[in-house]
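Next up is a structure, given as C-alpha cells.
Other chains of the complex are left out, but the ones given are in their true place.
By written order: A and B. Residues from 1 in each chain.
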Amino acid sequence: TPESAERTAVPGVATGLAVTGAGGDVLFIEATSMEGEPGLTLTGQLGDVMKESAHIALSYLRSHGRELGLDPNALAARRIHLHVPAGAVPKDGPSAGITMVTALASLASGRPVRSDIGMTGEVTLAGRVLPIGGVKQKLLAAHRAGLSDVIIPARNEPDLDDLPEEVRAGLRIHPLADVADVLRIALEPAAAEVPAAPHLAAV
Amino acid sequence: TPESAERTAVPGVATGLAVTGAGGDVLFIEATSMEGEPGLTLTGQLGDVMKESAHIALSYLRSHGRELGLDPNALAARRIHLHVPAGAVPKDGPSAGITMVTALASLASGRPVRSDIGMTGEVTLAGRVLPIGGVKQKLLAAHRAGLSDVIIPARNEPDLDDLPEEVRAGLRIHPLADVADVLRIALEPAAAEVPAAPHLAAV
C-alpha cells in the first residue's frame, strides 16, 4: 500500500484501524520526541478516552521498557509528542491503544513499524489486549487499503465469522492477548543506516 | 478462575467487585510505577469520588508504609499510574478503595495479590474499612467468576443474610474493619524469583 508505506517509513509511525461515519478507515499514529520537560503532548482532537489510552501506552512502555529491551531514557527523559492526523477530525475510544504502544516502541527503539500491518485493540496498563468493536468494518478497511497483516485482540476472534471469505483469505490475521506479542510482530529490525536528509542551510 | 489468575499474575493488580447496570461484575485495578515526577496518574474514566479513593489509598500507604513494612521510597519517589480497565466504561464510587490499597501495596512490596480473592470496601485515610452497597450482587459476581475468597467491610455483615445459601457456602467471606487486615489476607508472600521476560531487542 503506497500510503502506509510512505507514512510509516520513519520510526514512530504505526497504522491503526478506526470506525468512522463512513465505515472503517486506516489512520496513522505519529510519535516523536525532543529535549524538554518529560511528559506527553497529545494532538489530533483526541477525546478523553483516547488521551487516557496514550498515557496508558506510555506508562506501560516506561515501566516494562527494560524487559522489552528498550532504552529506558528514550521515553522517560524526553518530551514525547503523539499526534493522530487528520488534525480537525475529532477522535475517541480505547481501540487505538495497541497502535499507540507500537508507535511509541518504534520511536524508542528506532525500529520502523512494518508498513503492511494494521492493528486495533485496547491495551491495559499491565499489557493485556482487550476486545474492541467494529472488527468487521476495520478489517474491510485494512483489505481495501492493501494491508497484508492485521492484529486484533484474541477475544475478538469470534467476530471473524462475519468477515467475507475473500477478505479473510486476503489478510493474515493475528489474534493476540499480550501487547508484547504485538511488538514482536509489528516492529521491523532496526534500520542499518538512516539515509541523510537534505540539509536546509545548504539549499 | 482463569481470568483473574492471568490478570493478577504480576504484582500491582488486584481484583475488585462492582455493581453495573447488568448486576455485579469483577473488575481489575492495575498499578505500576516509573521514574518521574512523584504523583498519581489515573485512567479508566474514573469519576470524582473514585479518583479521591485513589488519592486516599496512596496517602494511607505513604503515611503508614513504614509500619506495614513497605519500602517508603517505592511509592513516594516514583510516578504511580493506576488504571481500571475497560478504558471506555465510566466508573465511580468509593467501594474500590480497599482494592486500590491492595494493588498499590502489592506494587510497593513486589508481592502479588492472591488470584482467588476479590474485595469491596471504602477505605478512610486512617485505614478504616467503611460499608458499601451492592453486597449481594457483588458476591454473586465473585461466585460466578470462580473466586474462592471475598473481603467485605465488617459493617456489611448483615447484608450476607440476603445471599443464596449455595453462594454463601461456596465463598470464604472475610468481614474486616481495618485495611491492614485486608493486606494481611490478600497479598501473597514475595515471589522468590521473577521469570525473565522475552527481550524485545533479541527478536
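As a convention for this text, a contact is a pair of C-beta atoms (placed from the backbone, for glycine too) under 8 Å apart; a residue touches a chain by one contact, two chains touch by 3 or more.
Bear in mind the structure is a predicted one, so any value in this text is a computation, not a measurement.
Novice: With 2 copies in place, how many does the full complex contain?
Specialist: 6
The criterion applied here is as follows: only the chains that are shown with their structure count from here on.
Novice: Given a C-alpha superposition of chain A onto chain B, how large is the rotation in degrees, taken in steps of 5?
Specialist: My answer is 60 degrees for the C-alpha fit.
Novice: How many angstrom lie between the centres of chain A and chain B, each centre taken as the mean Cα position?
Specialist: That gives a centre separation of 30 Å.
Novice: Please name which positions on chain B make contact with chain A in the complex.
Specialist: 6-7, 10, 12-13, 28, 30-37, 41, 43-45, 81-83, 85-88, 196-203
Novice: What part of chain A is in contact with chain B in the complex they form?
Specialist: Residue positions touching the partner: 38, 48-49, 52-53, 55-56, 59-60, 62-64, 67-70, 72, 76, 93-94, 97, 105, 109, 122, 124-126, 128, 130, 180, 183-184, 187.
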